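Just passing along the structure, written as structure tokens.
Entry: subunit A
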Amino acid sequence: MSIGAFPAMRLILRRELRLYFRRPDQLLQPLVFFLIVTTLFPLALSPRLSLLRDMAPGVLWVAALLSSLLSLETLFKADAEDGTLEQLALSGQSLGVIVIAKTLAHWLVSGVALVAMSPLVATALAIPTDAFPVMFASLALGTLTLSWLGAIGAGLTVGLRRGSVLLSLIVLPLAMPLLIFGASATDRAIGGESPAGALYFLGALCVFTTSLAPVAAAAALRITLE
Partner candidate 1 sequence: MGGYARFVWPSIGLALGVLIWNVWAARRHHAQALVRARRALAMARSEES
Partner candidate 2 sequence: MQEATDPIDAPRASSLDLSADKIHVWRGDRHVLRGAGFAVKAGELLHVAGPNGTGKTTLLRVVCGLLRPEQGAVSWCGRPIDAIRAEYQAAMAYASHEAALKSDLSALENLRYSVGLKRRVGDHELRDTLGRTGVAACADLPARVLSAGQRRRVAMARVLAMRAPLWLLDEPFTNLDSKGTALMCRMLEAHLDGGGLALVVAHHALALARPIRRLELGE
């Protein structure tokens, strides 16, 4: 009679997507933030194209990390505040299922939007179009990994009043390998070298977090829901 894990996941996914699209501002704000941060760098450093091209992958990745982190804060917090997280937790489905569905929904919305937005920023930063496919792939893998890491952080800070700074403090050190491989994949693609090594590592990190982070995030929620 009860619902299996996959139908439950589908149901939560639909709920999340519907909620995101009812609140488009919530969806757009991190993207605008992404744009603004990338605008800051040329203004602060120099508009010289050669210099921009050198820094572009780093700027792109730092901005992507920060903007993605911005939207992760509400991953569980919004549901915890109106009491629906308790309802989800007591729905008979395991917390792992709930975490997976919610995190995937977050990535589908924020990660994919970020990837879609990246050509705009990349052009402004003088990244050649040849490097776009690698940039898309690295950003897609990287934002998914970051969503998983962020789910752990969001689970740990969900009940705290000033959780946003703490969330960054917790998640950013964990995300540093991501930044290294992501930026260097893009960098190598720009330089015409093979980005395969960095992309493989990104993929490995993604698989690794996908398999372990739901367990950790579910444990975190169990602790903070009390």
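In picking the candidates, the idea was that all candidates are chains of the complex that A comes from, given by their letters.
Assume contacts are C-beta pairs under 8 Å (C-beta built on N, C-alpha and C of every residue); 3 or more make two chains touch, one makes a residue touch a chain; residues count from 1.
In this text the structure is predicted, and so the values were computed from the model without any measurement.
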Numbered candidate touching subunit A, per complex, among 1 or 2: 2
Residue ranges of subunit A in contact with candidate 2 within the complex: 1-3, 8, 11-12, 14-15, 18-19, 22-23, 79, 82-84, 86-94, 225-226
